[in-house]
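Shown here: the complex without one of its protein chains, the others still in place.
This part shows chain A:
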Amino acid sequence: MTDPRALYQEVILDHNKKPRNYGTLAHASHQAAGHNPLCGDHIDVALHLSGECIACIAFQGASCAICKASASMMTVAVKGKTRAEAETLIHEFTDMSTGKLDLSGDHHIGRLVVFAGIADLPVRVKCAILPWHTLHAALNAVESTSTEAELDPMHVTIGDA
């Protein structure tokens, strides 16, 4: 197993300490609450769609450093992107977290690559993908979701990780 200390690198620790886009949105068009019942972590994601474009996005909640940094970097990554671009990134991030994304191929991961090491820590994969999972729920008008949700396409993936 890779040394998990490699995961707790500067970028992640920085986003944990100073999360970007942290808080609530006054006029959100889409929002969802995500829960990880295994650890009690929860995260709220709110965004405003202007046409197909994510004009603004915010998150808040109580979670570990991995989850909070993932949420923070997610908001930075999807702000200004279209709904379809965000869904693509959600998919790619989930695949990367479970070791299924070919990082040498075509993808849009960019700076999010700092989370690639999470694939070596199966018990922490859910922490990293909870924000993405919640964003997916918000974009699809699901108000509440969980890492254990039956219809969660990521659920099976995690179990196989």
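Here are a few things to note about the model shown:
Everything that follows uses one rule, which is that contacts are C-beta pairs under 8 Å (C-beta built on N, C-alpha and C of every residue); 3 or more make two chains touch, one makes a residue touch a chain; residues count from 1.
Rule of thumb we're sticking to: contacts and distances are computed from a predicted model.
The unshown chain of the complex is recorded in UniProt as "Cysteine desulfurase", chosen from "Mannose-1-phosphate guanyltransferase", "Cysteine desulfurase", "histidine kinase" or "ABC transporter permease".
Considering the whole complex, the residue from A:Asn21, A:Ser63, A:Thr94 or A:Thr134 that touches the absent chain is A:Ser63. For chain A, the residues touching the absent chain in the complete assembly are 1, 3-5, 8, 13, 38-42, 62-66, 68, 121, 123-124, 127.
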